[in-house]
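Every protein chain except one is present and positioned as in the full complex.
Which chain is which? They are A and B, in the order written, and residues in each are numbered from 1.
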Amino acid sequence: MPVSTPTLQALVPALPLAAAIVTLLVGRRLGHRAHLPAVAGIAGAAVAAVMLLFSTHAAVVGHGDPHAADAAFETAKQFDSPSTLWQWATIDEAIVPSPAATPPGTPLSAPATDGSAAAIPFSIPIELRLDPLTSTMLALVTCVGLLVAIYSIGYMHDDPGYARFFALVALFVFSMTMLVSATNFLVVYVFWEAVGACSYLLIGFWFRKPEAARAAKKAFLVNRIGDFGLAIAVFLIWMTYGTLNFHDATLADGSLQPGVLGVTRLEEPGRIIGGAVGTAICLCLLLAACGKSAQAPLHVWLPDAMEGPTPASSLIHAATMVTAGIYLVTRCAPLFEACPGALVAVSIVGAVTALVAGLIATVQNDLKRVLAYSTISQLGYMFVSLGTGTLLGFTAAIFHLVTHAFFKALLFMGAGSVMHSMGGVIDMRRFGGLRRIMPITAATFLVGSLALAGVPPFAGFFSKDEILASVHAKAFPGGHDGHHEPSTVAAAFHPVSFSGRAVSFSGKASADETVAPAAAAWLDGLDRPRVWRVIWWMAIVTAGLTAFYSFRAVFMTFTGPERVPEEAMGHAHGHEAHGHGGSGPHESPPVMTIPLCILAAASAVSGWWLFSTHALSDFLAATPSLAAPAVAATAVPHAFHMDIAIQGTLAAAIGIAVAAVGHLGRRSDGPQMERFLGPLEWLFANRFFIDQVYSALVVKPLEGLAFVAAAFDRFVIDGTVDAVGRLPVAAGSIVRGLQSGLVQRYALAGASGVLLIVLALFWRLRG
Amino acid sequence: MMPAVQLATLAVIADGPAIDGLTANGLIVGAILFALGLAGILTRRNLIVMFLCAELMLQGISVSLVAWSRHHGDWGGQMLVIFVLTVAACEAAIALVLVLGAFARTGRLDSQAWQSLREDNLPRVVDHALPSIDTAAAKWPKLTPAGVLPETDEDELLEREHV
Partner (left out) sequence: MTLAELLTPGRLLAGAVTASAISLWLLLPRGRESGTARWLGTLLGIAALAGLACAGRRLGSLGEEGVFLTVSLVAVVSGAATVLTRSPVYSAIWFAMCLLGVAGVLLVLGAQFLGVATIVVYAGAILVMFLFVLMLAQPAGLAPYDRVSNEPFLSAVTAAVLLGLLTLSIGRLSAEPVSAAPVSAAPIAAVSADPLAENHVARLGAELFGRHLVSVEAAGVLLLVALVGAIAVVSRGETAGREGSR
C-alpha cells in the first residue's frame, strides 16, 4: 500500500475540509467552476475511504473465520487501535465520584474498587478509529456525497449561492466522516453538533425564503432536543465509566485504561453497566438518535427540511446525516445489550415511527414529502432492527442503511430531476405521464421505487428481509430456527444492577434510587414475545404501506395522461446558456442523469450481492462493538427464510396492487383513493396533528414565557438601565444652572473656593 | 489717634516678636486695596470698571510688595513692583484694545453681553427691568440772569465749523 492507513484516515476528513475552506475563500472568484474544489476533495475522500474499506476488509477476511465469535473478536482487536492526531485537552487528576464500572472482583484496571473517589486522568484525544463499521460508513458517506456533489453541478448551476452550496456540502462530508471516525464520546458530540449545523445551513440555503428559514430553524431546534439527550448521555457515561474513549487507552504511567467500548471492557460482560443507570444512558442515547434520525416524536423537522435544495435533501435527509442515529446505536450496541428495556424501547420507537410515517406518506401530494416520510419510515425500520439486539439485527440495520442510502438518494435525485424539469413544481397532482418526457429519470425512479418497496431482487428486498427475520426471531422464539433462544442468551449477559452506588451522584437519592430502577425494570419487562409480535405486524403493515406510497408516487408522476404545469413551459432556467436550447419540459442534463444511473445500478444489484455473499454482515461482525461477546453470542447462521420473504413480498405486492388500482393510468388530479379512508385521511393528511400538539404543548407555553420575559426585559431591566442612564442627567440638571456663561460668576466661584480652602487651612493651623 | 485697644490687639494677635509696625500697616493697606479690587471685579459689570478694579488689586499687591521689601531689607519687592508696573501697562494696552473690539461687536461694555460659555439648554441671563432715572426731577442749579446778552453775528456763527 503506497499510503499508510493513518494517512488515509486523516485524508478522508481533511480533503473535504480543505475543499470547504478553499471554496469559502475563493468560491466567488471561481464562478461556475466553484464546484471543482468540493468535487475534487470529496472524490479524493471517497477514493481514500474505499481504499480503507478494502484494506480493512482484507484484514478481517485474512484473519481467520469470522463466523466464530472468538475469531471475530481477535480480528477486531486489530482495528481498535486508533491513530492519534493530537490531544485536545488533558486534565491530570479528574475526580471520578463513582468508579462503579469496576464491580468487585474484577481487578482489571487502576481505579479503586472500594467506591471512593479515584483520580483518573481525563483526556480528550482527537483520534480517528478504523473498524469495519467506520470504514463502511466512511465509504458510504463519501461515495453518496460524491454522487450528490456531481449531481448538484447540474442542479444548482445557476444559483447565486453556487459556491456556498458546495462549501457546505464539503463541510458536511467533513463533519460526517469525523463523526463516524471519532473514537471519543465528546468528539462524537462535537461533530454531532457540526452535522446539525451543516444541516441547518443547507435547509436554510435559500434563506430569503421564509419557509426555508423557518424549516431550518425548526430542524435545528428539534435536533437540539436530541443533542441534549446526547449531552446527558455523555455526562452519565463519564460519571459511570470514568472515560469517554471508545477504545482502550494507555495512560501516562503505562497502565491500561479500558475504554467504554474497548476490547478490555467488552471481554468481560459484567463490566458494562445495566440497571437504572445503564437504561438511563441508553435512553438518552436513544433520544439523541431520535433527534438526528428523525424518529417519533422528534421526526417533525425532516418533512419541513424538504425546503432545502433537493441535493441537500438527498445527501443529508435521505442518505447520510439521518443515519447518524443508526450509527450511534450500533456503535453503542454493547451498552444497549446490557439493558433489554432500552432495546425494546428502540424497537418500539422505530415501529411506531415506521407505521405512522408510512400512513402519513400515503396521502402526501408533494413528491419530496412522500420521500421524506418514506425516509422516516425506513429509518424506523432500521431502529426496529437495532432494537432486537441480535447480531443479525444490527447488521441488518446497517445493511438496510446502505441499500436505503442508494435508493433513497436515487429517489430524491429523481424527484429533484422532475422538479428541475417542471420549473420547480413538486405537487404530484399537477403533472403526470412524465415517462415520455424524461425516460431516464422515470426508469431510474422506478428502480428506486422497486427497491424501496422491497420487490425481489432489488436491494430493499434483501435488507428488509433481514430486518424482518431479526424481528421474527424475537417475536416467535420457537419459530423455524428452533435452536435459538435470543432472550435467554441476552439474559445470560444481564449484568448485576448497580442501582445503589451508580446513581449516588444524583443529589436527592432516595426517591430516585427506588423509582429509577423500577422504571428500568418495567421497561425490561416489555422484552416479551407478545410485544415483539405487535412490532412484527407493524413492520409487515409498514412494508405494505411502503410499497403503496412509493408506487402511488410513481403512477401519479410518470404514468397516465401527459400533463405538465405551465411553470415548466416558460421556465428557461438558464439552459440556453448551456446550449440545451429551447424551453419547456425536458430530460435533465447528463451530469444529473449519470449519478441517477449509477445509483440505480447500485439499488438494483447491491442487495443481492451483499446478501448472497454475506460480505457486509461478516465484515461488520468484526467491529469491536458487534464482536463483543454479548452481541456475538446472538449470531445465527446465515439463512434465507422463505416464509419471511413470502410475507414481506406479499405485503409489498398488495401495496403495489392497491396503488395500481387507485392510480395507474388515471389523471393524477382526479378522484383519489384517499377519500375512501374518510376521517383517517383527514388524520393522515394532518400528520396525526403532531405539529399541532407540539405547538400547543411546547411552542405556545414557551411563547407565553417569552412574552413575560420580554416584558420583564423591557420594563424592568431596560427600565433599570434607562434609570441609571437618566441619573447623571438628573444629577447634572441640579448643578447645570451654575454653567450660566457669566464669567464673573465663574470668577466669584473661583475666589470663594480659594477662600474656603484658605479657611480650612486656618482651621487646621488653629487646631 | 490710635484707639486704646490697639495695644491689646498687638498683644494677642501676634504670636512672636512684633514685626515693624510700618510694614504691618502697609500690608494691611495693601490687603484692603486688594480686597476692594476683588469685590469690584466680581461685581461691577462695566468692562472698563472691571479693569480699573484689576488695577486696584495690582496697587494693593504693589503696596504689599514694597512692605515685604522693607521687611526683608532687600530690593526684591521693589524690583517686582517695577515689573508689575510694566506688566500692568502691557495688560492695559491689550485689554483696552480688546474691550474696544468687544464694544464694536455688541455696542455695550457689559460683561453679561458674553454668555456663549453657558450650557446649550439654559436660557440667557437677562437683567430685570430697572427703574428709569427721572432726569426731569433732577434739580439743576439755576443762575440768575445778569448783564446783557452778548450779541452774536449769525453769519459768523454759520461759518464756524465747530461750536
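One rule holds for everything that comes next: a residue touches a chain if its C-beta (ideal position, glycine included) is under 8 Å from a C-beta of that chain, and two chains touch if they have at least 3 such contacts.
These numbers were taken from a predicted model, which means no experiment stands behind them.
> In the complete complex, the non-displayed chain touches which residues of subunit A?
Residues of subunit A in contact with the hidden chain: 742, 744-745, 748, 751-752, 755, 758-759, 762.
> Please output the residues of subunit B touching the missing chain, sorted low to high.
Subunit B touches the chain not shown through residues 1-10, 12-29, 31-40, 42-46, 48-49, 51-53, 55-56, 59, 62-63, 66-67, 69-70, 72-76, 78-79, 81-83, 85-94, 96-101, 103-104, 108-112, 127-128, 130-131, 133.
The rule we apply is simple: only the chains that are shown with their structure count from here on.
> Using mean CA coordinates as chain centres, what's the subunit A-subunit B distance in Å?
The separation of the two C-alpha centroids amounts to 95 Å.
> Looking at the complex, which residues from subunit B come into contact with subunit A?
Of all residues in subunit B, those touching subunit A are 38, 41-43, 45, 111-112, 114-119, 121-122, 125.
> Okay, in this complex, where on subunit A does subunit B touch?
736-737, 739-744, 746-748, 751
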